[in-house]
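All protein chains of the complex are present and in place, except for one that has been dropped.
We just call them A and B in the order they show up, numbering each chain from 1.
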Amino acid sequence: MKRRRMFMNCVALLAIFALLPIGMAQADGHCEFADYTITLGNLAPLSAPGAVAGGIAMDWAAKQAAADINADCGIQIDGVNHQVAVVTGDSEGSPERGQAVAERLILEDEVDAMLGVYHSAVGLATMGIMEANQIPTVFSEPWNDNVSANGIREFDGAPPRFEDGIDHIFRISPASSMVGSVVVDWLLSLGVDDVVLIVENTDYGQPAAADEKARFEAAGATVSQIDVELGTEDFVPILSRIQARAEAPDVIRIIVTGETSFNLTQQMSELGVAPSADTICVTNQFAFQSEQYWATVPDGNYCAFNRVGIIPSLFSDAAVALNAKYEMEFGDIVPSFAMATYDAVYIIADAMERAGSYTDAAAIVGAIEATDLDLSQGRYYFRFGGHNPDLPEGTPEFMWHQWPDPIVTVMQYFEPGQSGLDAAVIYPEVYQTHGTSYIVPGTSP
Amino acid sequence: MAVFNRFETAIDAGIGRRRLGYLLLGLVLLFFLWFPNDASQSNYAKTVFISGFFYAIMASSWALLAGIAGQFSFGHMAFMGIGAYVAGLIARDGFIIAGLGIQITPESISAIGAIIVGTVVAGLVGLVIGWLLLRLRAAYLALFTIAFAELFRIAMLTEYDYTGGSNGLSLRPLIEVAEVDTARQIEYYLMFALLIVCLLLMYRVVNSPIGMFLRAMREDEDAASALGVNVVRYKILVFVFTSMIVGLAGAIFYSDVGSERIIPEQLEVLQMSLIIAYAVIGGMESLIGAAAGAFISRYMLEAMREVVITLPFGLTMADGSDAFTWETGAWRFALFGLVMVFTLRYMRNGLLYPIINWFSGRDLVMKKTVSKRHDWDDDPAQLEGRDE
Partner (left out) sequence: MVIEDTLFILWLMVAGPLWATVGLFVMPGVNQDQPKEDQISKTTLQIAGVIGGFALGPIGVALLYFEPAMIRRTTMMVGVIVTVFATSQVLVRVVDPNLPSALWLILAGPLWAAIAAYILPRHYRELEADDQNVLTAAALGGFAIGPLIIGLMWKSTPKINRDWMITLGSLGAWQIYTLFAIQNPDNPCVLAPFSLTYLTQQTANGVVIGSIYSLMAVGLTLIYSVQGIVSFAHGQLYMVGGYFSFYFLLHGGNVLSDLTGTEVSINPIWGIPVAAVIVFVMGALFERTFLKPMHEGLIERAAEYAILITFGFGFVIEYTTLAVAGPFPQRTDRFIEIRRFTLQRTTITEDFAFGPINIIGDRAFAMVVGIVLIFALLYFLQRTWTGRALRATSQDRQAAAVTGINPTNMNTLSFALGSMLAAMSGAALIPIFAWVPWVGAEMVGRSYVIVVLGGLGSVPGALFGGIIVGIVEALGAGCHPDPSRGAAYKEAFALVIFALVLLLKPTGLFGREHN
């Protein structure tokens, strides 16, 4: 009898797994909506090995944008209001998984446009799928230079895709090279000539470091690069090595993300390596989320960091409202990739309204190319695309379908526990808030 | 129960459980063969099946290594990675062995050639590792293979000048497909055929005297050795054999069949632990059980992303809907782990074991001491016949 019961148990268990149904979003409100709901696919890493924290914020931002658009009566096409729904696919930070999920979103969920993507490796792997299926796509976070250009595949050898006429991929996050130049220009303007780069060995860290290194060396500075693995906790031996140099470096630039960068920054300041009188500490854009930063880097005062995305002094009403919502949800300042994902939904919605269609990919791409829209991160437009196909000599290929104006600044904390919104913007000069391009540790602007 | 009793008697009197089992297996095979021809199925469904086949190969070969031969290795994913990385590097850079005058340029090597080289290298590394592991048992072996796998992953990540680091390495595409809509069909059948071939090969090994020796070795190495089993030879053999299988599967899967590039994160311990969990849930001692376990577990993990439970008896939620949504996305791995733990404790041979067993028709009591051969293992000829 026991044997049979086991059998039945198994069958029952398998049956339960087989019958787990999938839910559907629903809506109500004051607007009249047509039957067809426009769906947008959002690729975000929601489980390991991806950057889960980033994925959760992007998922939230896209859904928040859809809710806000729906509250404003959705997308109006030919006088009819359509609701917007966002389906988030979990890329798990892996290209293989990202490809499968992108196909699922496009083919099963039949999304009308795609957005999101956090990891560059996922971006590189999925671009081909979006192209092949002719899905207008606005990437909001991958930084790799190759993402919005022709997408390098070692064995492809295909000519740049935009010569074929239509190219569906847009990007509103900066390319790595665009970020590096600002930090490097700032440091060079301070007269720095001895640089230590501490770099994570990932698809984000290495290209960024290579770019910055080349820029520093072109300006005659000496650069030593130290690679670390993400997940390393104890950096003291590495920092002791830096400390043991006959002369302290002028700057330590951290190109590491997540909790690894927090550990590194904290140990650096605990040991007194940087920030110090001799050495400038430059950490990454994650420091802008001040709650998290101060909770994990209590000694991180006077560290400068690059901010990618709009700066607090320029926050529009939309940005302030989005920040308030984010703070309600997560208790911290809204990160740039959440803002960009939020804006990406609006860019697509606006383009569909102007194109007067949610199915005609060519029309939507054309409309996105002609975007001129003020959103939470600033004014969006695309300089090079089908409407302006000739890249001038010397312009990098990634400028195709690339938002040229992501604001990249350098900011610096000068009080312990300071909110990211109050931190000083120190470079470029046009954005300076405290009239100085570097706050020497121990002083106040 | 009474219904089931009557059903059981009827089956026994009529077609017989065993034949019913083969019939069902045949139907499953037919379903897999027919599936990509279903016009209503999207490419996505095929993609899911393709990676399902891949993980089925991984899980079943791990079942052979750990469940049947008792070599508890955590290095399985690393061998897969060796196959894929070597194939990719050879196709990109070629190689030169100066002393022997061997010089292969990237242009002169085809995708298939690269895959063969990858497979052979995976086998060679398996040979070395198997030889090194001869002295180690159980926990020591598990620890050593974890260390090996981690070292390999860190090296792939750190030497990004050669391996592409976490941007991943593209392999030479195995199939050039011009038309988008016909794509995936070839990949699907290729991966499916690979699964069948690997399973048949493994069954061949398991059912030969070697399989017997492997089991004897697992139960008691010293006793087996005393009885004249050449433990050294079979241990190394099983390592080389499974390494080559996963090396081959990896090299093919990442040659743009299942995925366009391999990344070091794929070799993390988490991925390996998923393979182990698949095999455990499906049944560590049954190759087909482990393969099916991979399929079912992956489906389960997908389905658990968001679970909606409809409330019974006309009950409604506060907002008027009758569905209770539970955000299982974050919890799914925890639940999956629970399933694995309870399977281990209460159904050691996997959730599928009772079903396979019932069809086998053998009047088995669910003994705790089950390390017997299953019926599927008994008759490879039948299985092969079914396939043709």
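The definition used in the following text is that contacts are C-beta pairs under 8 Å (C-beta built on N, C-alpha and C of every residue); 3 or more make two chains touch, one makes a residue touch a chain.
What you are looking at is a predicted structure, and each value in this text was computed from that prediction instead of being measured.
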Touch partners, limited to displayed chains, of the chain removed from view: A, B
Contact residue for the chain not shown (choose from B:G21, B:G52 or B:G70): B:G70
Absent-chain contact - pick from B:V120, B:L136, B:I186 or B:V231: B:L136
Which of A:T296, A:S316, A:S357 or A:Q432 contacts the chain that the document leaves out: A:T296
Interface with the unshown chain - residue positions in chain B: 66, 70, 72, 132, 135-140, 142-144, 146-148, 150-151, 154-155, 157-158, 218-219, 269, 273, 276-277, 280, 330-334, 336-338, 340-341, 344-345, 348, 368-371
Residues of chain A (touch criterion as defined above) contacting the omitted chain: 48, 52-53, 56, 198, 201, 224-229, 231-238, 240-241, 243-245, 258-259, 262-263, 266-267, 270-272, 292, 295-296, 298-299
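Criterion: only the chains that are shown with their structure count from here on.
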Chain centre separation in whole Å, for chain B relative to chain A (CA means): 35
Complex contact set, residues of chain A against chain B: 1-4, 6-11, 13-14, 17-18, 20-23, 26, 46-49, 90, 93-96, 99-100, 103-104, 106-108, 120-121, 124-125, 128, 132-133, 144, 153-155, 201-203, 206, 227, 229
List of chain B residues in touch with chain A within their complex: 1, 4, 8, 42-45, 47-48, 51, 91-92, 154, 157-158, 160, 165-168, 170-173, 180, 254, 258-261, 263, 265-266, 268, 270, 296, 299-300, 303-308, 321, 323, 325, 329, 333, 347, 351-352, 354-355, 357-358, 364-366
